[in-house]
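One structure coming up, written as structure tokens, with questions to follow.
All protein chains but one are shown in place.
So, subunit A:
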Amino acid sequence: MSDLEPLNSINSGIIAEDKIRALFPILHQEVNGKPLVYFDNAATTQKPIQVIDALKKYYEVDNSNIHRGAHTLASRATDYFEQTRNLVKQFINAPSTEQVIFTKGTTDSINLVASTFGRKFIAEGDEIIISTLEHHSNIVPWQMLCEEKGAILKIIPIHDNGELDLEAYKNLLSNKTKLVAVVHASNALGTINPVKEMIEQAHEFGAKFLLDGAQSTAHLDVDVQDLDCDFLAFSAHKVYGPTGVGILYGKWELLESMPPYQGGGEMIKEVTFAKTTYNDIPYKFEAGTPNIADVIAFGEAIRFVNQLGKAAIRKHENQLLEHARERCATIKGFIPIGTARDKVSVLSFGINNIHPFDVGMMLDASGIAVRTGHHCTQPLMERFKIEGTVRASFAVYNTIEEVDRLVESLTKISKRKN
């Protein structure tokens, strides 16, 4: 860990770009004959060498199934696995490690809540509120649940700048509202929602609040006790960790009262053919052998983020976003999509007369990786009457020079039709 200290003096809040980039082997390659510029961080972040090494070391040295083994390797693997749970607990300031459940990803975490909390607590005529900004993974599980239960899905509209219409939200809340499931930061636009206030308002009506933290946890301090959310879902792979690991945080009494998600090993206390008693939380929700290696490696990703500090990360990413916004505004035909005042480092846009797919292909040809399309937010695209956008999303290892390369390429691309 001491190697990481010079990366950032947290006190100064300045990110030492070169030292950070040196930790990400993938960044040092050419794509289509040009140095890679990776701006698809909202889809997945790259992994620092500590994470990659941890994966390798696990399989070379520690591989063993956890929790039940009577031997040294099993005990070591279990310790490392549970260490990550403790790191996640601190990362989101959960009151206890038991409230941190490992899943496959944000989607799995949300589906877990829909299948268990939903199965037990949602009834016919109840209302679930989501927003226009939601990713399909925070829409479809609720639609499925509503269909099954005869419950009603209500949608918070947005303003043209991509901010939620909070007046409309207040009007949607009622004693019928059982759950509000809203994204902390929009994957498609970057909008940061004022979730603390929204959670408080939901609680006034006795509704529970699920916070989709997929796009916020790498950028913002997410303190589940301060926010007072009832559930938090996020993915390791968007926080410099491996794919295939998600987190679900839940309030103790809720997790205790919810039925299990899947049946199998690990989640049981005792099984007879007559009856099974379930294990305690969090294991009740972790049936089967978990993704041990990736969970352990995720611990290294959290350490990496902690070393830098979210404040320094945010400051650096905001500088990139501001620079990109300013310079892109001068490009002929550049149409920003989502201009909320408070954003994570997502620049979503269109180029007049040019399809986002074409922009993406042309950028790729010049070594720049962005995402194009509807970003799994089709209802949001429909709201803006567009097929999709081009999305450049920045991470801590990106640089102003890379943003300049994006601007140069976009200027050239735009000239084709503007």
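Quick note on the criterion: contacts are C-beta pairs under 8 Å (C-beta built on N, C-alpha and C of every residue); 3 or more make two chains touch, one makes a residue touch a chain; residues count from 1.
Everything that follows uses one rule, which is that contacts and distances are computed from a predicted model.
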item: Among "ABC-type quaternary amine transporter", "Thiamine biosynthesis protein ThiS", "Fe-S metabolism protein SufE" or "Sulfur oxidation protein", the UniProt name of the subunit that does not appear here; value: "Fe-S metabolism protein SufE"
item: Among A:Ile128, A:Leu164, A:Ile354 or A:Leu410, residue touching the chain not depicted; value: A:Ile354
item: Touch list for subunit A against the chain that is not drawn; value: 32-33, 354-355, 357-358, 361-362, 364-366, 387, 416
